[in-house]
Every structure is written in C-alpha cells, then in structure tokens.
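One protein chain omitted, others in place.
Residue numbering begins at 1 within each chain, and the chains themselves are lettered A and B in the order written.
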Amino acid sequence: MKKLCIVFRRAPHGTAHGREGLDLALLSASFEQEVSLIFMDEGVLNLLKQQQPELIGAKDYIATFKALPLYDVETVLVCKQSLAELGLSAGLLSIPVTVFNHEQIAGHLAQADEVLVF
Amino acid sequence: MILHHIQTSPNNDSALKLCLRYARKEDTILLAGNGVTALLQRQWAMALSPFKLMLLQQDVQARGLGELLKDFTQIDYADFVDLSLSHTKVISW
C-alpha cells in the first residue's frame, strides 16, 4: 500500500487530463492504495456545481467525484490561493473538501509516497 | 526532499508557477525541455534562485542556450536517475 496523491491542476473538458486523473485515482483506490486528491490552479474548476459537459460532447466524469467516499478516498484538498485567484469559495464546490494554504499543501506533498499531476 | 521536474516554459504552462508555490527550501528543481527557457526571464530566474537548481544539459545545448545558461548546474540523464533516487520522490508538474 502506498500513499498516492493525485493532483488536478487543469480546467475540465478542454483536455482529458481531469477525466484521466480521476480514472487513475479511483482505480488506485480500488487497488487498496491510500489515495488523496489535491485541486489547484484551474483544477479547482473540476469541482464546480451544475456542470453540463454533455453540451460540448464531453463525458460527465464530474458526477463521479461524488463517488469518492465509496472508494474510501477521504482526503480531498483544495488550494486556498487557487480559489482566491479565480474568485471562488469552497461553498461553490460540489463535494466536501478541505481548504489548505500553500504551506499545508507542501506538507501533504512531502508526506505522500508518490505524486502524479494531471 | 522532492525533485520537482519541469518540462514546459512558464509562458505556456503553469507548471513552474505551481512548483514554486509548493516547493520547500530543501527541494531541488530540475528544468528539462522548454522548461530551461524560464531562466532567460529575470522574474523566473529570481523566483528560482532560493532553490537547488539543475538543468538537463542536452536540452540547454539543443536550444543554443549553453553560453547564456553556463552559470547553472547542468546534468545528464545518468545524473537525473541518481537525483530521482536521492530525493524522496519526483513530481513531474
């Protein structure tokens, strides 16, 4: 068992990074790894409510973020500074998250066994 | 102690910005590919200055930047392999 941290740093739908990052996160969790997620920079936009990706022919992987607790993924971190840069607050997000400042995120990155960025 | 691996120019991608936001003093930053061009810009060179910094020599020379970036530590792939093991992990931003 390893502590795998999956980082989402890009906006959804314009590229497949978010969807393929989530696929890896869920698969890792189902393989009994200790998975945590960090949303930073435009990656925080993955968590906005009321997305309709099917309007642009994209897969609605966003709904799947709600399934994270079923996979025992309990650590979902959002970068405070990234929210502020985009004029967002945690209340606008579709799932419960923990907001961390950059030092707290650095601490989390330091304790993970491996970090994969999408 | 993390090895941060940057493969893109900060003008095209936020990899370097994010790496600098979350890197700690004891970490090392490795610039590869177009990532090496960050050092041509004063603001990025300044932001990188507190960190132990490495450049992939082939990526520097391939771009004709050998003379301009001669003051920075340049390494080959064997060194990269060693660094990846001497640090606790590699984050490819």
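We take it that contacts are C-beta pairs under 8 Å (C-beta built on N, C-alpha and C of every residue); 3 or more make two chains touch, one makes a residue touch a chain.
Everything below uses one rule, namely that contacts and distances are computed from a predicted model.
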{"item": "Name under which UniProt lists the unshown chain, selected from \"Acyl carrier protein\", \"3-isopropylmalate dehydratase small subunit\", \"Oligopeptide transport system permease protein OppC\" or \"Sulfurtransferase complex subunit TusD\"", "value": "\"Sulfurtransferase complex subunit TusD\""}
{"item": "From A:37, A:62, A:78 or A:117, residue that would touch the chain that is not displayed", "value": "A:117"}
{"item": "Positions on subunit A where the hidden chain makes contact", "value": "1-2, 4, 16-17, 20, 23-24, 27-28, 31, 33, 114, 116-117"}
{"item": "Interface with the undisplayed chain - residues on subunit B", "value": "5, 7, 32-34, 56, 58-59, 76-78, 80-82, 84-85, 89-90, 92"}
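Rule of thumb we're sticking to: only the chains that are shown with their structure count from here on.
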{"item": "Parts of subunit A lying in touch with subunit B, wherever the complex brings them together", "value": "9, 40-42, 81, 102, 105-106, 109-110, 112-115, 117"}
{"item": "In the complex, subunit B residues that touch subunit A", "value": "2, 14, 17-18, 21-24, 88-89, 91-93"}
